[in-house]
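Apart from one protein chain that is not included, each protein chain of the complex appears where it belongs.
Residue numbering begins at 1 within each chain, and the chains themselves are lettered A and B in the order written.
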Amino acid sequence: MGKYILRRLCYVVVVLFIISIFMFAIFQLMPGDPVLHYMGQGHQDLTPTQWQQLYEDTVRRMGFDRPVHIQYTRWLQGMLTGNFGYSMVHRRPVLDVIRTPIFWSVVLNLASMFLIFIVTVPLGIISAIKRGKTVDNGILTFTLVGFSIPSFTVALIVIVIFAVFLGWFPITGMHSPFLPEGQWAQFVDRLQYMAMPLITLTFVGMAAFTRYVRAAMCDALSEDYIRTARSKGLKEKVVVYSHAFRNALIPLITILTGWFMGMFGGSVVIEQLFGWSGMGLTMLQGIMQMDYAIVRAVSLFYAFVAVIAILLMDLAYGLADPRVKVSK
Amino acid sequence: MRKLLLIVLVLGLMGFALAACGRDEPAPAPDPGPVELTPPATPAPPVEAPGVAEDVLVGTPTAGRLLAHPDGRLFTRAEILQITDMTPPAGELIMGSTTTLTPNFISGFESIATSQWMRYLMHDGRATMARDFVGNWVANPMVQSAPVRTTDHPDGSRTYTFTIYTDNLWSDGTPITAADYVFGILAYSSPQFRAIGGAVLTGEWLVGYQEFLNGPITGTSTDADGNEVIERGEPVRNFQGVRMYGPDSFSVTVRPEALPFVWEFLYMLWSPTPLHYWSNNGTAFTITDTPNGVTISDGFTEEFLQDRVNSPGGIRFNPTVVAGPYLLYSFDEGSRNAVFVRNPNFTATWDGFHPQIERIAKVALDSAIQIDALRLGEVDVLHGLRAGVHINDGLRAVEELGLHNFISYARSGFGFLAFHADFGPSQFVEVRRAVAWLLDRDDFARAFTGGHGFVLQGPYAVDGWEFQTVGDSLYADPRFTHFDFNPAMAVQDLEAGGWVLNSAGGPFVMGVDDIRYKDVDGELMRLSMQWGANDNAVSDIMRVMLIPQAEAVGMEIIEYLYASPAWNGDSWGRAPGTPYAPGGERFQFHHIHTLAWNVFPPSQHWYSWSLYPEHLASAAHSNMHHGDWQLHDLAWASRHIDASAPGWEEIYLNAWLEFQVRVNQVMTMLTLYADEDHDFFPTWLGNWDANTIWDFGRAVQRAYDGRTR
Partner (left out) sequence: MQPKRKSFLGTIFRGLFFGQREVMSMMEEEQIQSPTRTIARNFFARKLTKIGLAFFTLMLLIVIILPFFFPLDEAFFDTTMGNRRPSFNMMRFPRALDNGNAAYISAGSGFGVGVTQAGNVHVWGQTGLTGLDQIPAPMGRVIQVSAGMDHALALNAHGQVFTWGNPNFNLPNIPPDIQGRTIYVAAGVQYSAALTDDGIVHVWGNDGVMRANINPRLQAGRPARHIVANITTVMLLLEDNTIMHLSPRQPAIGEFPDWIQGQIVDIALTDGTGAALLMDGTVVAWGDITAESIHVPDHIQGRVVEIDGGRWHFTAILDDGSLYSWGNNFFGQLNVPTISNAAYIFPGFHHNYVIDTNGNIRTWGLNGFLMGSDELGRDVFVRFLSAGRISMTVGVIAVIIAAFIGITLGGISGYFGGKIDMFLMRFSEIWGSIPFLPLAILLSHIIGRNLGQIGRLIVIMVVLGILTWPALFRLVRGQLLQARENEYVIAARALGVTELRIIFKHIFPNIISVISVWLALNLAGSMLTESTLSFIGFGVSEPTPSWGNMLTGANNTIVLRQFWWRWIFPAIALTTVTLSINIIGDGLREAIDPRAQER
């Protein structure tokens, strides 16, 4: 097993290397001149000769005058040593710019994953037990609806229902304009503002996870040891919850590692509508304003997380079910 | 018959049958005679905010809603400071805006208009000049203890000497002295500040600016392709044109070529920067006056500024010492919202107002839900709302809830179609005029603004001083063409311009051939233009209106869609073949662009219409590529007017009129529309008045929270 892990790890390095070349190349293809955006907008009345001088200074400062491969190596060294580069649009190191959006994206994603887990596990179990009956079809069609509606329509409907009609939650933002004093008051305040994005993310994410739980439970229920447990005369509740569910948990955990990959991402749609500044919006603004320092750094970070997640999922397969032949 | 059948089928499927209702006709009654008319229902007068207005406003607000002494003159400083029995500032105001705040809390790093108000709120109030509600500039009575003295020098340069009060305080209680004004000029013109990405244009027209920023000239040479290049030595530490005479007086000297200047008062506009705060009470660096200009010590370096200003906790992101009425209380990095609190050491504005609102919060909103936030009371003020669908919903909220008032004012700016007159079919004036005839701008303005906006005939601010005084004579001028939707005139202009051939060189026949050609020095030029469009509502409507009409008269317009304005903004600022177009080959040059400008008085239109090659090249000016030297001269003519000579307004307005007529004749800019911006604010907010010039930052200083009265 050790040799296999080692080989996969060096694959990961190779893959990351290729991705970084690819990311670097994409942004060279983009038309338009990023130097102008790196120079900022504060030069309205600069005389052209000075403006020209500033243009050349910026080109030199950003190292654009050096050949592409040197720029690439300098950038890669930065990434490896934790210096993610300098965002010229925000005029701050990329790390400073993305630290808070990533934090809030992780908070939102973790909370919604937790909520989804709580809601879908019972649903999955019920539909597995009553497999084929109307309850099962009902649950799966209801969850499927979340899977089939575009997320911004769900978000808008949630806003109209919970904020406009019922007035339970504030309509947008991450905290009340005048933040209340005290840790607990601020926590409750932020919770209020997180409610609607959470409801939307849960409703949209529910469909997929219910099915995983249901499939895992169906597999577990159709195993031989369940038939023996029943023939031993154990109560149905014990059979289902202790035997079947515990075995169904193993594949569920492996799926969770897959979802680990999505934790850092953000959904542009949800963030734009609910005024929640997360990674999705930061990435989109980065692309729109040609702030390629941010987009490159974050894309490589996502790629790293993705490749690690795939590796974890492969390993988890092996652990969860030794009989499964992982690829040769 | 077939269609009817199908509608019935689908109807059955969809099941929509909404019946109309009608009332039955009562028996014919005899003629009841004339009706006693009630006066027309004018819109409800704004609900008076609770609380007594007098205790806040002293004296009578003038036409420009400014506070002035009953006999019409501005208050003197003594009179303002003597109004001490003010009720203390109280209450809070939540301002909603669809633009997210970038945390540039000092000027020089960003010129986005929508966050300019916030910097005004914190830093302005103690500048030597001030702008009133309609855009005129006056000396700031709270700062200047004596009128500005101007002395002319034999070489044509001119010195302005200021004497200021020394008991105005910074927010930390330190007095504001001449050193702070002088340091403001040096800091914002220094190579070190430029190196950390700031704008260095404050002292641009002063003597010694080039030497201080770029170094003295040491010689000239010509580079590879024959352009004359100036060599410069190391930037010097002394700014020759700036002098300091003690804590209460300083002077600036303007270079000869900067005069005459029609808006000469702009040379008298200087605002203070806290020297003690930037230099940690003089430990890092000091400034001293010397016979050839104020000198800044060597401690003022790029590394120091990078740490003191640009670091995450630095002055740029969290300025704690300000001269303006409000201090930054908190900025949430996540939601990008900010809270400002009243600066206790700020006495009153230049026109005598003691800002009354204690706390102001800025909240970012998505335009989809901004009116709902207003209805739910999560946001108090929406300033400068545009686009018909939002305005109408806001007006409905005002009507239904009765909790808000609204004001509307013409936007001081416009959207326009810009033509590249340097290459392709758009270099010919008849093609540009044809496009002007083909676009139904009334329908376009109605579709985009829903009636809350109107068509402009030229690049000016509708409520601007120039158009208000000579607008009618501009309209009546025979040389001025009113471009209305008129395809026949478009065809007439095109044919007059020689676009009468088809692809084979034969005569173009409407209906048979699809694209017109013209014989341009021997070759056939195809009447086909590229339009660099962005993905917004303006382009959506333009795509449906202009392109089909152009095809109808034999003109092809191909759309190049750019997702973000940043991607095609640069290709507008450049022209092919100009010397200063580095990276030029990476651009797509389009003949037509859709752009928008804000026009803040005083209008400095000579920069944007200049044809000097270096102006054309620098994207900083986003110039009009019109290629017409007469228009260039007319634009600069209105700059070089001596504003001190009597009757200068007459000369300036005539020059402005000639300039506008020439713009209309050259037609490289087709102004589309100006919005009618709306402000929605709660009835408890007293004395609120604003327009594009008098933005939120200025209006909030004169308002008060009626709930706390």
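Note that in this section a contact is a pair of C-beta atoms (placed from the backbone, for glycine too) under 8 Å apart; a residue touches a chain by one contact, two chains touch by 3 or more.
For clarity, every value in this text was computed on a predicted model and none was experimentally measured.
Colleague: Please identify which residue in A:Ile19, A:Met62 or A:Leu249 touches the non-displayed chain.
Modeller: Only one of A:Ile19, A:Met62 or A:Leu249 touches the chain omitted from view, namely A:Ile19.
Colleague: Kindly state which of the options B:Val470, B:Ala552 or B:Ile651 is in contact with the chain not pictured.
Modeller: Checking the options B:Val470, B:Ala552 or B:Ile651, the one contacting the hidden chain is B:Ala552.
Colleague: Go through subunit B and note every residue touching the omitted chain.
Modeller: Touch set of subunit B with respect to the missing chain: 2-3, 6-7, 10-11, 14, 16, 18-26, 28-29, 31-35, 37, 39-43, 367-369, 371-372, 389-390, 392-393, 395, 399, 442-443, 445-447, 451-455, 457, 475, 481-482, 484-489, 491, 530, 535, 540-541, 543-545, 547-549, 552-553, 558-563, 567, 588, 676.
Colleague: Would you write out the residues of subunit A that touch the absent chain, in ascending order?
Modeller: Interface residues of subunit A facing the absent chain: 11, 14-15, 18-19, 22-23, 26-27, 29-30, 127, 131-132, 136-137, 140-141, 144-145, 147-153, 156-157, 159-160, 164, 208, 211-216, 218-219, 222, 251, 255, 265, 268-269, 272-273, 280, 283-284, 287, 295, 298-299, 302-303, 306-307, 310, 317, 320-321, 323-324, 327-328.
Note that only the chains that are shown with their structure count from here on.
Colleague: I'd like to verify one number: the distance from the centre of subunit A to the centre of subunit B, where each centre is the average of its C-alpha atoms, in whole angstrom.
Modeller: Each chain reduced to its C-alpha mean, subunit A and subunit B end up 39 Å apart.
Colleague: Which stretch or stretches of subunit B touch subunit A in the complex?
Modeller: Listed in rising order, the residues of subunit B that touch subunit A are 92, 94, 100, 102, 104, 107-112, 194-195, 197-201, 204, 213-214, 230, 310, 312, 330, 332-337, 339, 359, 361, 363-366, 368-369, 372-373, 376, 378, 563-564, 566-571, 580, 582-583, 586-588, 607, 612, 614-615, 617-621.
Colleague: Per the contact definition, I'd like the list of subunit A residues that touch subunit B in the complex.
Modeller: Contact set of subunit A toward subunit B: 30-33, 35-37, 40-57, 59, 88, 90-92, 96, 99-101, 103-104, 156, 159, 163-164, 167, 170-175, 177-179, 272-277, 287-290.
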